[in-house]
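== subunit A ==
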Amino acid sequence: MTALLALEGVSRRFGGLAALDTVTLSVEAGEILGLIGPNGAGKTTLINVVTGVHPATAGRVLLQGEDITRLKPYRIARKGLARTFQIVQPFPRMSVLENVAAGAVFAGAAPSLKEGLRLSREHLAFTGLAQIADKPASTLTLAQRKRLELAKGLAMNPRFLMLDEVNAGLNSSEVDEALAMIRRIAERGVTILVIEHLMKVVVSVSTRLAVLHHGALIAVGTPREVLADRGVIEAYLGEKYAARLAGARPAEGA
Partner candidate 1 sequence: MRDWLLLLLLALACSLLPLAGDNYVLRLGTIVAMYAVLAQSWNFIGGLAGYPSFATAAFFGLGAYTSAVLLSYGAPTGLAWTAAGGMACLFAALIGGAILHLKGHYFAIASLAVGEVLREVVNTTPDLTGGGMGMNLPVPKLSVAAAAQTFYFSMLALAALTTAAAIIVQRSRLGFGLRCIQQNEDAANILGVNAYGYKTAAFCLSAVFAGMAGAIYASWVHYIEPPDVFDILLAVKPLVMVLLGGIGTVFGPIIGAFLLIAFEELVWRSFLTIHAAMLGGIIVVLVLFMPNGLLALVRSGLARLRPAGPKP
Partner candidate 2 sequence: QDVIKVGAPLPLTGALSPEGLKQQRGYNLWAETANAAGGIKVGGKPYKVEIVYVDYASNTPRAVQVAERLITEDKANFLFAPFGSGAAKAASGVSERYGIPTIAATASSREVYDQGYKFLFGTFTPNETLIDPLTEIVSKGDPAVKRVAILARNDLLTLSLANLMQAAAKAKGLEVVMMERYAIGTMDHASAITQMRGAKPDWVFATGYINDLILIRKQMADQGVSPKVLTMIAGPAYKEFTEATGPLAENVSSASWWHPAVRYKGVDLFGTTEAFNAAFEKKYNVVPDYAEASAAAAGAILQLAIEKAGTLDPAKVRDALAAMDLVTFYGPVKFGPTGQITSLEPPVFQIQGGKPVVVFPAAVKQADFIFGK
């Protein structure tokens, strides 16, 4: 069976800097792939490459075998690939509801504006934004905006959803709710890529983990294997966190 999404030797350069360096990685339908790595490792760039925001300078991106490397972002979106932005990108002077409706309408999930609005209400309820549906997006807090990103992505009715630090800025108990939500999305059959620096999220939700460092993949495997990897600890976790994690290990997958 072909993978849902496959990167074959993908590189992306910005001037002299190789933000992604010949990355080969595939994502199987139904999994939740965690992507971690130090700041500036190239995680966000990877999403940008897949969604066509910054097309790869070398290599290919395949969606179920079809080459989408050079497609325009809006075409990729209509193929069922949705993402959130790490630096959130709301439509500031539109209401939360309209923001979400845009996702439903333009990605092809809703045949009409009206239907888009109806669907959006459901997504808002699901993501817990229903009470603030009519607020302009510019007045939300950072965490709410991240949640809004998620709702917009969901409204696109994607096959594959890429989440770039949507849980940053949440405290631990808020993270718990968010985790439950991500799992429920996965249960609907959506394949998910999560980027997060909160180990709690990464460890508990990912079925597989990939680690980027200086644009290159340095480890791929189960969370347990990857987090025990010496290279990963040195480059990313630091000893203190490794220790904390080791203590918390039993909770994994709870």
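Selection rule, in plain terms: all candidates are chains of the complex that A comes from, given by their letters.
What we mean here is this: contacts are C-beta pairs under 8 Å (C-beta built on N, C-alpha and C of every residue); 3 or more make two chains touch, one makes a residue touch a chain; residues count from 1.
Model, not experiment: these values are computed from the prediction.
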Only one of these touches subunit A in the complex, so go through 1 or 2 and give me its number.
1
In the complex with candidate 1, residue positions of subunit A that touch it:
51, 53, 72-74, 77-78, 82-83, 85, 89-94, 97-98, 101-103, 105-108, 113-114, 116-117, 152, 156
